[in-house]
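All protein chains but one are shown in place.
Right, chain A next:
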Amino acid sequence: MFQDFNLLDTFSLRDNIYLPLVLEGKKYEEMSLRAEPIAKKLGITQILNKYPYEVSGGQKQRAAVARALITNPELVLADEPSGALDSHAADGLMKLFGEINEEGQTIVMVTHSVKAACSAKRVLFIKDGEVFHQLYRGSLGRDEMYQKISDTLTILATGGERDE
């Protein structure tokens, strides 16, 4: 999943979602069978026949999620997924990730947004190619998680020096 969605404008959303399965050579019946529940969960059943330029960013990204999920992957990789979305859509997307995660799907997301990061169960901080810190959510609430991440970033930025 990408920041700029990377949906093909020559295909309807439905066909975009089918694309990976078509490339695997699956039959049509199987594809539509698989797609239906996913589309329902993501709330995009109504707009499946539309084209990418006809829908909003949030809807496009959800279609991209469907595309990623339809192959029953072991892992979903998301590259700055909320980057091109407004805050409302971004929240919706993170909520969606949460739901999918509860159902057992593992998602690895790269992001610069603290808001997006705090909906994750585990956050790795990477600086100059190295993982230098890790946070587990545990039973922390949203706000607390946000604070923790924020603090880590501050340390990252200032180098640990603190004026007492």
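Here is the rule we use: a residue touches a chain if its C-beta (ideal position, glycine included) is under 8 Å from a C-beta of that chain, and two chains touch if they have at least 3 such contacts; residues count from 1.
FYI, contacts and distances are computed from a predicted model.
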* **Hidden chain of the complex, named as in its UniProt record, picked from "ABC transporter permease", "V-type ATP synthase subunit D", "TIGR04066 family peptide maturation system protein" or "NAD(P)H-quinone oxidoreductase subunit I"** => "ABC transporter permease"
* **Residue ranges of chain A at the interface with the undisplayed chain** => 2, 6-12, 15, 18-20, 22-23, 25, 27-28, 31, 51-54, 67
